[in-house]
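With one protein chain removed, the remaining protein chains of the complex are shown where they sit.
Here is chain A:
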Amino acid sequence: MANIELIKKLSKAFGVSSFENEVIDILREELKGYVDSIEVDEMQNLIALKNFDSPKSKVMLNAHMDEVGLFVKNVTPSGFIKFVKVGGIDDRVLLGKRVIIGEKKVRGVIATKPIHLQKESEKDLVDKSWDMVIDIGAKTKEEALKLVQVGEGIAFDTEFEEIGDGFFVGKAFDDRLGCAIIAEVLKEEFDFPLIALFSSQEETGLRGVTTGAFKYTADISITIEGTVSSDFPDVSDFNKVSVIGDGPVITVKDASVITDHGLRKRLIETAEKFHIPYQYKRVAVGGTDSSKIQVTKEGVKVLVMAVPVRYIHSPVSLFYLDDYENTKRLLVEFLHSLEG
């Protein structure tokens, strides 16, 4: 059974790129006693090792800890916060949303002009992020700067909750679902060396992974993601990328990598042997840490597998529990197939 409490904690954790500390703390606590060592490197990657001294081929499990968000850019004389985006966020999801800012967890709202006061010509115009402000209830710049600092991170303020039939809503499922799956899988025993690379700064351009994979380089690496599912109205079937309920999404090629054909064949065989549903990622969008791992040193064989998630990079992403379970199961069975 999925550890919903862990997913909830991870989803709620503040972890805008380069501010991954809370996620690190949760994972560190979760893994205590199940791995041989845990370290945090210069880039704020969390790396856990298990049986590292075994002479067998080394396997890396990878998921990124950071989430898309905003940084405080400056504060206006009347105490409103200007911001920049961190990672790929559509400006059109920002207006009227609640956010959490920085170390003091200051709450704020993204200001929006009342519909009553918008001129006809304004109604169809998209507000641009550089033109928006966050209101934290401060009346002056000085008051605001007592609460937040320039450069601090800003995350969506979204509660984690179950809705409908087996669905969960929250923020940052890209890629806290991957973090949760790997944390759960690390509690199992395997006879080969395992490197778990929980990477930082994926959303800023696959940055943390670069140093983490250099320090501990595996023979095989599997990246676990929460990936795009456009399984909703007005999207043609071939544009859906992945479909909710159809199981783990296996990448052949995305915008950053072609995964290893041999390993992928083994992954598919495992899924079929254990009757685990799976789907291929359609539409070559998005990139993952696997593309950086693949080109580390002499090269690493990589796979990418993901839980389909609707509305990623927005304040309200949504996943289906069965998809999470099946992704975890397929990963566990695949790892067992590497034993012996």
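Following the convention adopted for this analysis, a residue touches a chain if its C-beta (ideal position, glycine included) is under 8 Å from a C-beta of that chain, and two chains touch if they have at least 3 such contacts; residues count from 1.
Here, contacts and distances are computed from a predicted model.
Missing chain, UniProt protein name, picked from "Xanthine dehydrogenase family protein subunit M", "M42 family peptidase", "Branched-chain amino acid ABC transporter permease" or "Protein translocase subunit SecD": "M42 family peptidase".
Of the options A:G153, A:P248 or A:P315, the residue whose C-beta touches the omitted chain is A:P315. Only one of A:K32, A:H116 or A:H275 touches the chain withheld from this view, namely A:H116. Considering the full assembly, A:R107 is the residue among A:R107, A:R266 or A:H336 that touches the omitted chain.
Looking at A:G15, A:P193 or A:G286, the residue that reaches the missing chain in the full complex is A:G286. Summary of contacts with the chain left out: across A:G33, A:P77 or A:G164, the touching residue is A:G164. Along chain A, the points of touch with the absent chain fall at residues 80, 88-93, 95-98, 107-118, 123-127, 132-133, 135-139, 143, 147, 158, 161, 163-167, 169, 228, 230, 232-235, 239, 241, 283, 285-286, 310-316, 318, 320.
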